[in-house]
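Starting off with a structure, shown below.
Note that this complex is displayed minus one protein chain, with the remaining chains in position.
Note that the chains are named A and B in the order they appear, and that numbering of residues resets to 1 at the start of each chain.
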């Protein structure tokens, strides 16, 4: 029971920073997929459609992870 | 004691700015380290207020919406202001399910949501002089 209570409490108090990070990683993943599929840089709307959130939400989330462009730049070899 | 911090945003009354306003307030709120639930609550309330300004205040026509977001101690205050048609009977407008929109287009629950998700909602309005909705919420209980 203690476990359940802790689980509920933790889930009610998820900090927004964590949820933003989750969204940002989904967006990066979506971008990679779209790049592979279309062979060109996707736009924010294409990424938003893929993730199922608004382009505004995605844009905000992308700022939460201070990922320099190079980290999610596809590796050209 | 921390100083009050305030940001004022002026934007056109267009539906695209509803999402902009929602997210902009969320970005501001993030400095208060809210939970996901708190941020969702505030976003819902802001959406309802801005949608009302666009749809009812300016009735889909041109106009400017002012958003003032501030934090003082642990209280967030959001003010949403339009210079639209205004409301004759504010008490009636705030009743659950009351709507002036034609046949089932709107739920009439906008003000009820604002009241449910924020701690305090104040509406100042008069016909011809626009509407100001001020909402407050304590963050991090």
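Following the convention adopted for this analysis, a residue touches a chain if its C-beta (ideal position, glycine included) is under 8 Å from a C-beta of that chain, and two chains touch if they have at least 3 such contacts.
What you see is a predicted model, and the numbers here were worked out from it, not measured in a lab.
Contact with the chain that does not appear here is found for just one residue of B:12, B:74 or B:122, B:12. The chain not shown here touches subunit B at positions 5-12, 14, 16-17, 20, 23-24, 27-28, 31. Not every partner is drawn; the one left out touches subunit A at residues 27, 31, 41-45, 47, 55-56, 58-60, 62-63, 69, 72.
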